[in-house]
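What follows is a set of notes on a single structure, which appears directly below.
Let's look at subunit A:
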Amino acid sequence: MSALLEIVGLEVAYGPSQVLFGIDLTIAEGEAATLLGRNGMGKTTTLRALCGLQPVRAGSIRFAGERIDGWRPDRIGRAGIALVPEGRQCFPNLTVDEHLLAFQANRRGVAGPWTPARVYELFPRLAERRKNLGNQLSGGEQQMLAIGRALVTNPRLLVLDEATEGLAPLIRDEIWACLDRLRGAGQSVLVVDKYVEKLIALADRHTIVERGRVVWAGSSAELDADHAIWHRYLGL
Partner candidate 1 sequence: ADQIKVGFVSTLSGPGAGLGVDIRDGFQLAMKQLNGKLGGLPAEVLVADDQQNPDVAKQATDKLLKKDKVDFMTGIVFSNLMLAVGPAVFQNQTFYISANAGPSQYAGEQCNPFFFNVAWQNDNLHEAVGKYVQDKGFKNVVIVTPNYPGGKDAVSGFKRYYKGQVSEEIYTKLGQLDYAAELAKVRAGKPDALFFFLPGGMGINFVKQFVAAGLSRDTQLFAPGFSADEDVIKAVGAPMMGMFNSSHWAHDMDNAENKRFVAAFEKEYGRLPSLYASQGYDAALMMDAAVRDVKGNVADKKALQKALEAKRFKSVRGDFKFNSNHYPVQNYYLRVIGKDAQGRVTNKTMGTIFTNHADAYVAQCKMK
Partner candidate 2 sequence: MTQLVLEQALNGLQFGLMLFLLAAGLTLVFGIMDCINLAHGSLYMVGAYFVAAAAQAADSFWLGLGAGVAGTAGLGLLLELTLFRQLYRRDHLSQVLATFALILIANEAVRLIWGPAPLMLNPPEALAGPVEIGGFFYPAYRLLIIGCGLAVAALLYLLVAKSRVGMWVRAGAANREITEALGINVRALFTAVFVFGAALCALAGGLLGPLLAVQVGMGESVLILAFVVIIIGGIGSIRGALVGALIVGAVDTLGRALLPTLLSAVLPADAASTLGPALASILIYLLMAGILFFRPQGLFPARA
Partner candidate 3 sequence: MAFHRSAPWQPVAALVALLALGALPPLLDAFEQSYYLGLATRMLIFALAASSLNLVLGFGGMVSLGHAAFLGIGAYVAAICHQAGIQQGLLVLPLAMAVAGLFALLVGAISLRTRGVYFIMITLAFAQMVYYLFVSASAWGGDDGLPIYERLQLGSFSLASDAALYYTALGALALAMFLFGRLAEARFGRTVQAIRENETRMEALGYPVFRYRLVCFALGGACAGLAGALLANQSGLASPSLLQWTQSGTLLVMVIIGGVGYLYGGVVGAIVLLGLEELLLSWFAHWHIVLGLLLLGIVLFAPKGVAALFGRSRD
């Protein structure tokens, strides 16, 4: 089976300062993968480049058989990659309802797609705030909304950048459970987060970056077995 996402030798720079020096990452259809690393190592930058938000200096990104580096972000979005961005980035001038309505799509025609109603089921808290504008939500509510907003596009690949940041423990568990269910239903996911134990339980494969380079990649079992890696690269 060919990979859904295949990143090879990705290099990215912010102006003159290069931050990625050749990232390789592969995700198969239906797989959950993670990107791990300390603060400032280039996780977010990788995801931004993947979504077309940062120009790629060298390397290639293939998604569902097509070369997508160089595409405009909206085209990548429509091709089926949805991002839950770092820092939530909800729209201050759209209500909760509108966030979900505006981006609802089912381009692949999946059965039982995510709809606003299902998102409200997942996060009842949001339902209570449906008329609030994006900046009239608590931090955690915004995080829920950012996840919901990505879900209703019914993406082929869901990309979450620190999506549990600022969530209460109970809700965080909800998210893990939800991601688990999604994966069970064949959704491919790429996660950046700091709760390594949870991620080992959730994901199939892990990639650790350090200063813009991949320093370790392997399966959950391998990562679980070698706590020295945790200590060395993740500071645990």
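Heads up, the rule we're going with is that a residue touches a chain if its C-beta (ideal position, glycine included) is under 8 Å from a C-beta of that chain, and two chains touch if they have at least 3 such contacts; residues count from 1.
Here is how the candidates were picked: all candidates are chains of the complex that A comes from, given by their letters.
Predicted model, so just to flag it, every value in this text is computed and none were measured.
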Selected neighbour of subunit A [touch, this complex] from 1, 2 or 3: 2
Candidate 2-touching residues of subunit A, taken from the complex the two chains share: 51-53, 72-78, 81-83, 85, 89, 91-94, 98, 101-103, 105, 133-136, 149-150, 153
